[in-house]
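First the structure, then my questions, so here it is.
All protein chains but one are shown in place.
Moving on, here comes chain A:
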Amino acid sequence: MSTPLEHDYIGLSETSSVERSSEKIPSSSSPSSSSTHPNEDKTTRTSLNLKETELRLGLPDAIDGPNGKWVFPMHGKSDVELAKGAILAFPRAVLEGKNNLPSMREVGGLPQSPNPVQDKNILVPSSNEHSNPPASKAQVVGWPPIRSFRKNTMASNSEKNGEDAAGCHYVKVSMDGAPYLRKVDLKTYKTYMELSSALEKMFTCFTLGHCSSNGLAVRDGLSESRLMDLLHGSEYVLTYEDKDGDWMLVGDVPWEMFINSCKRLRIVKGSEAIGLAPRAMEKCKNQS
């Protein structure tokens, strides 16, 4: 499969695939199980787990963090691009199209998440999806005829058993300063990029309100200057609470691992995210 063009979450395309191929993916150190199909060969699953949870330090290229503290992986982009990118600052590592992070393949010997599994995930219709093209002959919309309620329930059951889950997975999303919470179904997204676009749309009204005192015009698109103002005025970072109750930065782990361990999301102001990703914040703040 051709490597999809990388985009930061607002759609500005990446520069070169050379950069991509030399990237390593920073992994979470928590041994959460990877999402593989229950019927998958156990040995593959185990080996995937080991690889995915292997502690990788810092950023691939230049800005390497040998001391083990993880950095905001917005590397490789120019500063301008970075600035454009971040209302929700996002680790670039995860902005690589589908769940199958292509560079994982290229980083010697890492077994891919099997495609059929991913496709099966896409195919199992949640109550919100209705036209998913079948990847294999057996996978057809609405067959076998099992009600969404049952599918979703069994999905949550199997999630708790660490198996691959079909159905939907709603988590609460809070944003600092917003008057109410929202909920998103993580299953309806396949990538971090999709998630962040959706969240951005959901919480747009709040960022607008936040900035209205600066006299900014009602936004109808994302202009560069607008974003830079927002960025300087108030940075937001997307974080999540995982199964262990820890607050983590979104974007470090493979998508599947993320949705299996994510319990809730929180969009925090940059200043509060300092404890999570100090270098990134400093880096952002230093742009102007």
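The criterion applied here is as follows: contacts are C-beta pairs under 8 Å (C-beta built on N, C-alpha and C of every residue); 3 or more make two chains touch, one makes a residue touch a chain; residues count from 1.
Here is the rule we use: contacts and distances are computed from a predicted model.
S.K.: Per UniProt, what's the omitted chain called: "BOS complex subunit TMEM147", "ATP synthase membrane subunit K, mitochondrial", "Myotubularin-related protein 9" or "F-box domain-containing protein"?
M.R.: Cross-referencing UniProt, the chain left out corresponds to "F-box domain-containing protein".
S.K.: Among A:145, A:179 or A:245, exactly one should touch the missing chain; which is it?
M.R.: Once the missing chain is taken into account, the touching residue is A:145.
S.K.: Across the whole complex, list the residues on chain A that are touched by the chain not included here.
M.R.: Looking at chain A, the ones touching the missing chain are residues 37-39, 120, 124-125, 127-131, 138-150, 153-154, 156-157, 160-161, 166, 170, 181, 183.
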